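What follows is an incomplete set of chains from the complex, kept in their original frame.
To keep things simple, chains are lettered A and B as they appear, and every chain counts its residues starting from 1.
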Amino acid sequence: MAWNTNLRWRLPATCLLLEVAMVVLFGVFVRYQPDADARWTEDKLSRNVTSDLDNEFYYRYPSFQDVHVMIFVGFGFLMTFLQRYGYSSVGFNFLLAAFGIQWALLMQGWFHSFHQGYILIGVENLINADFCVGSVCVAFGAILGKVSPVQLLIMTLFQVTLFSVNEFILLSLLEVKDAGGSMTIHTFGAYFGLTVTWILYRPNLYQSKERESSVYYSDLFAMIGSLFLWMYWPSFNSAVSNHGDAQHRAAINTYCSLAACVLTSVALSSALHKKGKLDMVHIQNATLAGGVAVGTAAEMMLMPYGSLIVGFICGIISTLGFVYLTPFLESRLRIQDTCGIHNLHGIPGIIGGIVGAVTATYTSSEVYGQDGLVHTSGSKGFKPNWTSRMQGKFQAAGIFVSLAMALVGGLFVGLILKLPIWGQPSDENCFDDAVYWELPKEPKDGAVHPEDPTFKPSEP
Amino acid sequence: MAWNTNLRWRLPATCLLLEVAMVVLFGVFVRYQPDADARWTEDKLSRNVTSDLDNEFYYRYPSFQDVHVMIFVGFGFLMTFLQRYGYSSVGFNFLLAAFGIQWALLMQGWFHSFHQGYILIGVENLINADFCVGSVCVAFGAILGKVSPVQLLIMTLFQVTLFSVNEFILLSLLEVKDAGGSMTIHTFGAYFGLTVTWILYRPNLYQSKERESSVYYSDLFAMIGSLFLWMYWPSFNSAVSNHGDAQHRAAINTYCSLAACVLTSVALSSALHKKGKLDMVHIQNATLAGGVAVGTAAEMMLMPYGSLIVGFICGIISTLGFVYLTPFLESRLRIQDTCGIHNLHGIPGIIGGIVGAVTATYTSSEVYGQDGLVHTSGSKGFKPNWTSRMQGKFQAAGIFVSLAMALVGGLFVGLILKLPIWGQPSDENCFDDAVYWELPKEPKDGAVHPEDPTFKPSEP
């Protein structure tokens, strides 16, 4: 089946329409939070703040920049592993994330930063917007190569909305802790994306199979993305934690978990190959599972060895998933998961939720100190009936809510994306930049990257 | 015309001479500022500073590192888009920037950090040196592929000097605000570079035309540069703003402007292609115009929606520029602008100056608070005759001064660079690493990157 993939009017119209909406909504709703407002000079005096450093900016800005790199370079380049889809991986990720962060500022702002008719934004909002978009990047991984940029923008619009609702339920109604977003970002993003790709199932995708793999250099580009995700993950999991020890601890736990994860990923990758050779897919992806799985509990007193254990287990499970589960999902459940997000974000996200629930259950004033416990558990510490056991149960509930939101939302959004009007590529033109990009002419001798003879143009 | 491109004595002599001069001048003039001097321990006690954090280092260092990445990886890799000019793009940018930052520390130091016969440097000086070199990197974009490294060092020597004079006129004499350097860095750098390339016009450049384009992987390398520029631009525009709210606000505004710019760049790129396909040139470059154009006003109360509008407009104008203006400039005005810096830095820089002038004009104590206004406008708030209207006019004057300095300076420097003694490549050997680099022998089957049969060596 060949759709019209000429996006000349659809893509510009979608972009401009969305951006005009952003301008109008920002004009009506968005202002600076006090720490970013010029009145801070006065504000400071009235609050007896003596040091300029007591501006939220200095607590969070370095972490923000690390997270920003993860979203744009990390996710963008991780997906360049496909041999002829590098422009789209980086470029579409860039597009959807740039739109997504604006929409997330609004959606999350209405839920969490709305004061007297205005959304007041500061650096923490920027981080949270990046986080929200992170879940869209995750979902993008499942449908990579099979959708048009128009579909991605539509998906981003809906997914950011649903993410914010889910996040509000978890953080504000259930009062769940999820600093690194194991549940809100990874579990939600992964199962949302998997549901969408299940709806968009392409029975004839084998026609593009020869491009659904890497070449030597594309795997090296993907390692750039993978490493920046791996290195900056401690910032990801600690970026919005409480000031001081919580940020500090979250960074340490994530560092430990990721280190352990590398060793077990390598071990399994080698053990599962008949000649003991390593597979780049595992090195690029499974090594990151430890960061996902420690997301919820990173700021808790998980202990360094606890983090190692989490990373240890996730490296194994994630690699096994790539080898056995992804083919099974495709052949039996008709879930075509291009990047294997189920192994990197899905299962590790759920594990992360469980680890968080268990760790929360064993929160005690012996470990945290009386003041620490109050500080950690937020206002709840003052509630006479709050117990760590209760918190553990709410944490567990958060996993199920995220899963339910992802499945229902993914179903709904998948059906919208299935409409044959968004310029999606035909089954034989998937995983190919040539559909949506003006590709450079290669040198005459055709050596560096020849025109692909298997590509069949489908534009009218 | 074939010049002698053997640089064996010219390049080493130039480098060594310049570096010896740096050592001598640093020896005579450069010392540490108090915050970086070992006497700070005493100094602190005498000033009743209790926290080590009250060292300028902690306010600025994270931003400095981001800016540093932009200059060396950002600009360096952005220019690797040419198919056979990656070594030169990254390598010459590395060379000129490494020299430029030393010379800028001196030049800017004499103008702004000179105390009792010594230039006292600290982290803010490092940032400003990187900024100054940024304007040279911009100008490099116009002449990319057509000059020798000796010419680049000569240009850097003069451009840094002129930049510092212009910066002094704007910041110290006109007391203009320009935290992100829309005028001092981008407008000045772009029109300087365009004037130089106009002087260096090569009527027979068509002989190298087959190399003046990208190949698949070179465009992916360029995306690394582009994304690091895009991601760290909030640090660029906030790095030297006042502590606290001003830095905070500058980061937010830049983040917003850049996000909007991506959507309109994509929209226009698709709309201007007959099949609606995207062009990598626009994605790599026009998406950054929003960061340029918000440079001056980023630290002002531009408001998030104001930033979105700036980004919105610049994405459109910049992409239009790449499609219509660059070919026009080359064919009619004999301005050969390799990277299209006119579209990324020239026009957006001027827009940035105008946005800054307008925003400054509407500065009021209602928006900034009385203390905030005094704080923002520096010492001028105490001047009885200072008005925001006056500030707006001075801001506008800054644009014209920068333009004038760029044109006159570029004319002068261009004429020097035109002398046929600097080892510049002949018209048929432009855009080719082989002129100045020992290239690796490719594997026997010649598959990965074959010797280019069109290259004609011109060395004697």
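Following the convention adopted for this analysis, a contact is a pair of C-beta atoms (placed from the backbone, for glycine too) under 8 Å apart; a residue touches a chain by one contact, two chains touch by 3 or more.
Just so it is clear, the structure is predicted and the values come from calculations on it, not from any experiment.
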Given 2 visible subunits, total identical subunits the whole complex contains: 3
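Note that in this section only the chains that are shown with their structure count from here on.
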Angle of rotation relating chain A to chain B [CA atoms, steps of 5 degrees]: 120
Whole-Å separation of chain centres (CA-atom averages), chain A against chain B: 32
Contacting residues of chain B [partner chain A, same complex]: 51, 53-54, 58-59, 62-63, 66, 83, 210, 213-220, 223-224, 227-228, 230-232, 234-235, 243-249, 251-252, 255-256, 258-260, 262-264, 266-268, 270-271, 273-280, 283, 287, 301, 303-305, 308-309, 312, 367-376, 446-450, 452-453
Residues of chain A touching chain B in the complex: 6-13, 15-16, 18-19, 22-23, 26-27, 30-32, 35-45, 51-53, 55-58, 61-62, 64-65, 68-69, 72-73, 76-77, 80, 86-87, 90-91, 94-95, 98-99, 101-102, 105, 121-123, 126, 149, 217, 221, 224, 436-443, 445, 447-449, 459
